[in-house]
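Take a look at the following structure, please.
Note that one protein chain is taken out, while the other chains of the complex remain in position.
Labels run A and B following the written order; every chain starts at residue 1.
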Amino acid sequence: MVAVGDMLVGYATDGGVRKRGASGGLVTAVLAAALEKGLVENVVVMKHINEFEAVPIITDDVEVVLASTGSLHSVPVNLAKYAVGRKVAMPAKPCDAQAVIEQAKRGMIDLDNTYVVGLNCGGSMHPVTTKKMLVEMYDIDPEDVIGEEIEKGKLIFKTKDGNEKGIAIDELEEAGFGRRDSCRYCTIKIPVNADLACGNWGVIGDLAGSATFCQVMNDKGVRLLENAIEAGRIEVQPASEKAIAIREKVNTAMVNLGNTLEGKILTEIPDEARIQYYLDQMANCIDCGACKEVCPVCACGEDSKCTMFHSLVDDYSMSMYHLVRLLHLSDSCIACGQCSDVCPSDIPITILQSRFAIPAQRKREYTPGMNVDETPPFFEVILK
Amino acid sequence: MVEKEWEPKIVAFCCNWCSYGGADTAGMGRFQQPASTRVIRVMCSGRIDPLHVFNAFLEGADAVLVTGCHIGDCHYVNGNEKTEVRYKFLEDMLQQLGLEPERLHLNWISASEGERFAHFIRDVTAKVKELGPSPLKPAGVS
Partner (left out) sequence: MTEQETNTENTQKEEPRIGVFICECGVNIAGAVDCNAVADYIGTLPNVTTAVVNKYTCSDAGQEEIKHAIKDLNLNRVLVASCTPKTHEPIFRACVEEAGLNQYLFEFVNIREHCSWIHMWEKEDATHKAKELVRMGVARAALLEPLQSNEVPVTNKALVIGAGVTGMQAALDIGDMGFQVYLVEQGPSIGGKMAQLDKTFPTNDCSICILGPKMVEVARNKNIEIMSYSEVTEVDGYVGNFKVKVKHKPRYLNIEDCSGCGLCTEKCPIEVPYTEFNEGIGTRKAIYVPFPQAVPLRALVDKSVCIDCGACIKACERGAIDMEQQETFSELDVGVIVVAAGYDVYNPEPKHEYGFGLYDNVITTMEFERLINASGPTMGKVVRPSDVQPPKRIGFVQCVGSRDKNSNIYCSSFCCMASLKNAQLIKEKYPDTEVYIMYMDMRTPFRMYEEFYNRARDSGIKFIRGKPAEVTETQDKNIIARVEDTLTGEIVNLELDMMVLSVGAVAPESTETVRQILKVSKAADGFMMEAHPKLKPVDTTLDGIFIGGMTQGPKDIPYSISQGSACAARATRFLAQGKAMTEGITAVVDDDICVTCGVCVPMCPFQALSMEDEKLKIISALCKGCGTCMAACPTGALQQSHFKNEQLLAQVKNVFAYGEV
């Protein structure tokens, strides 16, 4: 019997799934079982293209789920919008889970019908940057890569010839490669806002590399695991005190790193220089609207205040579109980084958003996407 | 020819029941004020959308005033409490943006507080005159 709060270690019973999975295939097996036993109608999974690329798909085929890729660091896409209007089970980085909850707050997702299997995340990378990095820093042909993992602060790539090479992440990031900006200053590494929080931190001893640590966060998490156990797809055992402690230690180290890097990335700007800084940053915007399209927290349709009251004809010094987005997201931006990823003018939109969102959220002691019952502060009816 | 001294242009959003009334009372009491301010009437300060404030600045306002009833006196029960919530976001944002804080004000003024309204206008106008034109003002707008 599984209970809320349980700290477990488990793996897929199917040897192939267990081997192919990043660490034990538990998540894949749980998602497959959810579909099999009718807990959900569809599952969101990542379809493998190559070691650097995968695309999200929605499937009702158990075999497709079982064949899906394990976790890849080079896939930064946010999956929340795939759950809108559907009854799905999905894997979720902490930022995916945050976005799901924010969409639920806005009536777009019914949490009762959405099963979120959270994945620990140390950060993701851009596939194109990663390939370039392989050539320039690792001296490896991207075609030769058969696997990757992050361990003890190093990004390690395994090649066809059986070798592997690891370089410290800080070294990569100093050189301009490595994780996306927003991932570097992110401090939510374990998805405690999902139904299950899974990952390989805390998997030690014989099971290292072939089992998944799983923390049961709520009743839906219990249902997911029990369902998978009944379906014979997984086996679980309680995690040892040592394992739990190690997981906590890794998390603390990652969170501390995130806090440190926040100071380096969101550099202080002197008061007098601010307006010019923002004017300069926004100057290249071509009004494509991609950042709004891709934002996983935004619930608005095509027409909303940011678009309807913005017009190039107005010849304003600053973009009304961006001002409205900065305001409307200051309580809810989860710094997932999608907007920076898609901007054709290379405007670091996530960093701009975070400059407003992080102080606004801290001041109000509010973190978006953690609890569906918390009202976003902008919609409070009284000042707290 | 003597160039006329630059005078700030201030947009004031006033709620129909209290602060607009306060502006009226200032007029009835003949409390003289600089001609800097343009009042825009709304039924409740809660109607004031930060969007309108941005617009005012982008169109060329040197300062924007958000005014309404004292807390507890709102004609619509608690509209001004919501204004306060939104205003705090606006204030934080414009501060982050680098706009001088003297350019944005929130003031609760009742319909009977004519003199207070006049003082407020004189005060803000003087401060903003010292600061100069808003950095967000489009070219060609006075």
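By definition in this document, contacts are C-beta pairs under 8 Å (C-beta built on N, C-alpha and C of every residue); 3 or more make two chains touch, one makes a residue touch a chain.
Every value quoted in this text rests on a predicted model; they were computed, and no experiment measured them.
K.L.:
To test your reading of the contact rule: which positions on subunit B touch the chain that is missing from view?
P.N.:
Per the touch rule, subunit B residues meeting the hidden chain are 7, 9, 11, 17, 20-21, 23-28, 30-35, 38-44, 46-52, 55-56, 59-61, 70, 72-79, 82-83, 86, 118, 140-142.
K.L.:
Quickly run down the residues of subunit A that touch the omitted chain.
P.N.:
Spelled out for subunit A, the touching residues are 106-108, 299-301, 303-305, 308-309, 328, 375-376, 378-379, 381.
By definition in this document, only the chains that are shown with their structure count from here on.
K.L.:
Per the contact definition, I'd like the list of subunit B residues that touch subunit A in the complex.
P.N.:
49-51, 54-55, 58-59, 78, 81-82, 84-86, 88-90, 92-93, 96-99, 135-138
K.L.:
Hey, which residues of subunit A end up touching subunit B in the complex?
P.N.:
Against subunit B, subunit A makes touches at 269, 271-278, 305, 309, 314-318, 320, 323-324, 326-327, 330-331, 355-356, 359-360, 363, 377-378, 380-383.
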